[in-house]
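What you see is the complex with one protein chain gone and the rest in place.
For clarity, chains are labelled A and B in written order, and residue numbers in each chain start from 1.
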Amino acid sequence: MSSDLVLNGISKQFSGQRAVDNLDLTVPSGSFFALLGPSGCGKTTTLRMIAGLEEPTTGTIRLGEQEITGLRPYKRPVNTVFQNYALFPHLDIFENVAFGLKRRGVKDFKPKVEEMLGLVELSTYGKRRPSQLSGGQQQRVALARALINRPQVLLLDEPLGALDLKLRRQMQLELKRIQTEVGITFVHVTHDQEEAMTMADTIAVMNGGVIEQMGSPAELYDLPATTFVANFLGQSNLIRATIIGQAEENITVDVHGRKVTVPLPRCRVTEGDVWMGIRPEKVFIAAAGTEQSNGSNQLRGAVVTDVSYVGVSTQYLVKLPWDQELTIFEQNTGARGTFGVGETVDLHWLPTHTFVLDADQDAHAGVEHIDDPGGAG
Amino acid sequence: MSAVGQLGAASAAPPAKVERSGRRFTGYLLLLPGGLWLLLFFVVPLVSLLAASLYDPNGSIESGFKMTWHFQNFVDTMADYARPFGRSLWYSLLTTLFCLLLGYPLAYAIAMKAGRWKNFMLALVIAPFFTSFLIRTLSWKLLLSDNGFVVDALKWLHILGPDGRLLATTTAVVTGLTYNFLPFMVLPLYASLERIDPRLIEAGGDLFANPFTTFRTVTLPLSMPGVVAGTLLTFIPAAGDYINAQLLGTPKQRMIGNDIQRLFSAGAYPTAAALSVTLMAAIVVLVLVYVRRAGTEELL
Partner (left out) sequence: MTRAGRWIRQRLILVVALLVLLYLFAPIFVVMLMSFNEPKSKLSYTFDGFTWANWQHPCRPYGLCDAVSTSLRIGLLATVIATALGTLMAFAMVRHRFRGRAGANLFIFLPMASPEIVLGSSLLALFVSSGFGGKLGFWTVLIAHVMFCLSFVVVTVKARLTGMDSRLEQAAMDLYANEWQTFWRVTFPLVFPGILAAALLSFSLSFDDFIITNLNAGTTVTFPMFVWGSAQRDIPPQINVVGTAMFLLALVLVLGGELARRRRTR
């Protein structure tokens, strides 16, 4: 509790451009915290301000009792795993890892370095140069070099960005294991939502210099607060609707003439025009005219326009009577055959899987493009 | 919230400001000693050269020179030294051309074809630097001498007449100049060729099929920065050189450098300074015109 990382009203301006805008953030001690967002959202700038590599234009940063806002980077109990690692090319692996301890005047650093190299499984590589190591090995050296200093907070700037997919998966689990083992606060910057979901206890989704939503991965996925979060974390179907009534615990919305029920706590607004959202895997697809019980929400008369078979699941695109297309994922349980293109189907889902967002937002905010370059944010 | 933000701004801003202006100050401080040296021994001398070019030409080292704003110096020197002046520019133009013709294939081969011999071949280009260039120029005197094997070979091939000679001709002077400044052409050319992605050339080959078209439309335009740098680094020093003309030529091949050197040694400072200033001015004008044309890609 004593060493929570607290950012208070942090802004950063680069020659007139506002990279981070009045940010408030509390990272609990010992947590694995992810700053998630597309490139240019201000997440890396936030990280660099915590590290002391940039100074905030306004605001304060505290680590426990201590204010560290204006401290030089080497005066902070914070270490960084840099994007592309920034290993010293003129020093061997042992010297790279020992660098921080030596600067702080730790006398007996040798066994500590060897222990740390053991932790990242590079014991026999001490005499090699960084250029002689593979990407995954360099990543582990960068981690060891930072962790050996036992910082109160470890910052990771897109630490897995340079690795291939398989290695990245492996390192995600490895990082999670190490974090649990050492119990240090990790602040992890990434543009990869899957990576953030796999590792972090808490995710803050950033966009345009502000935090859109913060919470556990399940909370964010289950009940996104903005269209950006709904689209950036997984996929969502967002349908234009209007709120027409409120009973005790439910709200009734009108979706192009059909009535749909949403539990009150799942609504961000309670009157006027809204986006009604539903995740693709939460929608059931059934033959036209099938009767549904137990108060499911229903949309009838959709036409299948595309079917892609992806092994574990089938992905449907269906066109609703008002010409909007929805995405639906169905597990291939084998209970029923797949529908073909052109068939008319009914859609239904549980009210507790529905969410309602303010209609003032762009329905396509945060939709990831196939060629999203990612990288520095 | 904004109140806290304001508070944070108040506490964070002052140190940031001090640091930033501090770093800017450091920049000037680092520049100071070297900049001062260049100011004192490059800029001030140029000004005093300009001043010397306007002194009364009738003075001498013993009696001193008087500043008489004697612009006539420029008219007189141009009348007397127009021929070596024009010759200097003509020789340096030829030299630049030959350096480009010889240097381009060499730089291209090192950058694109040398493979693991790249560093070695690059070292070979620089290596001649380490033998004094005066000695190397003297060697050319020997190589091109009337009974040397180059002359014999050219006679045998009937390129040279039976009583033809190389030494003490324009050919010898330009050969020497080309030789001396070739590395200055090769190095920048290499630097810009090496930066070209080989895939671009492959793509060119894929699209045009003809390697010469590929060279003309892809490789050459991409190496233009190197061509511009190389031609400048060759042309400028060649225009002021007098050693090749002195050792390999005769008074008929005399360049403007020879005259400037001779006049300075003889103590005719105003005339020599006027020639120097004219040379510098001519080079500045030529370079500006050239760079502007190269910049708009009208060159070649």
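The rule is simple: a contact is a pair of C-beta atoms (placed from the backbone, for glycine too) under 8 Å apart; a residue touches a chain by one contact, two chains touch by 3 or more.
Please read all numbers here as calculations on a predicted model, not as lab measurements.
Peer 1: Identify the visible chains that the left-out chain touches across the whole complex.
Peer 2: Visible chains that the missing one touches: A, B.
Peer 1: Thinking of the whole complex, not just what is shown, which of B:A168, B:L182 or B:V218 touches the missing chain?
Peer 2: Of these options, the touching residue for the absent chain is B:L182.
Peer 1: So which of B:F71, B:F129 or B:W156 would be touching the chain we can't see?
Peer 2: Among B:F71, B:F129 or B:W156, only B:F129 touches the chain that is not shown.
Peer 1: Footprint of the hidden chain on chain A, which residues?
Peer 2: Looking at chain A, the ones touching the missing chain are residues 51-53, 72-74, 78-80, 82-84, 86-90, 99-100, 103-104, 129, 131, 145-146, 149.
Peer 1: Take the complete complex as the reference. Which residues in chain B touch the chain that isn't displayed?
Peer 2: Answer for chain B: residues 23-24, 26-31, 33-35, 37-38, 41-42, 44-46, 48-49, 51-52, 61, 102-103, 105-106, 108-110, 113, 119-121, 123-143, 145, 147, 179, 182-183, 209-211, 232-233, 236-237, 239-243, 247, 256-257, 260-261, 264, 269, 272-273, 276, 279-280, 283, 287 touch the chain left out.
Everything below uses one rule, namely that only the chains that are shown with their structure count from here on.
Peer 1: Using the average of all C-alpha atoms in each chain as its centre, how far is it in Å between chain A and chain B?
Peer 2: Distance between chain centres, rounded to whole Å: 57 Å.
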